[in-house]
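Pasting in a structure now, in structure tokens, and then I'll have a few things to ask.
Every protein chain of the complex appears in place save one, which is left out.
And then subunit A:
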Amino acid sequence: HQVLRIIPTNDEELQKVQELQDLEELQLDFWLAPRGLGHPVDIRVPFPSLQPLKAHLEANGISYSIMIEDVQTLVDDEQMEMIRGRHGLPLSTNTFDYATYHSLDEIYTFMDLLVAENPNLVSKLEIGRSTENRPLYVLKFSKGGTNRPAIWIDTGIHSREWVTQASGVWFAKKIVQDHENNEGVASILDKMDIFLEIVTNPDGFVFTQTQNRMWRKTRSRRSGSVCVGVDPNRNWDAGFGGPGASGNACSETYHGPYANSEPEVKSIVDFVKSHGNIKAFISIHSYSQLLLYPYGYTTTPVPDQKELDEISKKAVAALSSLYGTNYKYGSIITTIYQASGGTIDWTYNQGIKYSFTFELRDTGRYGFLLPAKQIVPTAQETWLALKVIMQHTLDHPY
């Protein structure tokens, strides 16, 4: 193996080098990923790919130098990590391990890397701060324009549903990989923006990693109760406080003292209202393998029930097509239970017609403790369903 160094000096070179990241068959290992003009790109190249890569670079007039002539093939994985100076944090989104669960720091580092690697497509917005003052970050994927119609996706609003944050990370990378690809999201991004909030409840997430793996709620405290936290999916202003949520602060479905009391919820409400042009809103949970549309707080069907049901049918079929994973679909109240103050009931009532909630794998065998090896298959199949919803939104402007 050799390690080659390339320093892109113009946009065309930079683009060609970025494209190398997509050539999976070459198994290139980017020790330093492309960051911009003048920044070195270091690539460890396995022996079989050396000749084809060098030929490709030469044919495109891209100069390179050989930084390491012969990386010892007997260097084991751990030493490789040390040489890269990993220190537990990923160095590029190509070396990031999507098939494992990560800490909050690792996910926030991932976001910064993704933005640095793709500055023309991805930006990071801070939409607020959690109760414990952690930043609430949203990734924006945009090819330009001003206030384009947009799709919103959030994961991790319930912190114990770990496969959702992990899938969110995978979706972010996937959008970048596929943004020029017509089987991917190219046509969607040509007209619309995508907003992705990966860790919607960071306080809860940290708590699941340090204290209680089964923590669901936020970590807000109120005087007068020993119990902590509000269910962020009962805190929205849609049927707030009605049947389908609890008024008991110690309950897992405690709705909170008033609607939008939780900063994690309020920040999204404020964002949605000030953006004003969100056309699809998808909130992702686990587990149960369901695709749901409003309402949860009432048995009255939504006016768009027929259309949402048809979209769900198509989305679920697409999801199943990959690994045969079986999903059911329907309104929240008939498919699982009555739930008031829920996210997509509010977004629907705001006029965001294409409002959906997913409950990802599995159906109870592992439940919240889904083995890490199921992260990528879960994300892959869910992505197919998300694309159906996004495509329908693109094709049916309103």
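FYI, contacts are C-beta pairs under 8 Å (C-beta built on N, C-alpha and C of every residue); 3 or more make two chains touch, one makes a residue touch a chain; residues count from 1.
Please note the rule applied: contacts and distances are computed from a predicted model.
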The complex has one chain missing from view, so what does its UniProt entry call it, picking from "Cytochrome b-245 light chain", "Phospholipid-transporting ATPase", "Ribosome biogenesis protein BOP1" or "Latexin"?
-> "Latexin"
Identified contact with the non-displayed chain, of A:153, A:228, A:269 or A:282 = A:228
Selected residue (touches chain absent from view) among A:213, A:306 or A:396 = A:213
Of A:135, A:257, A:301 or A:367, the residue touching the omitted chain is A:367
Over the whole complex, note the residues of subunit A touching the chain we left out.
-> 100-101, 162, 208-209, 212-214, 216, 226-228, 231, 250-253, 288, 326, 328, 330, 333-337, 363-372, 374
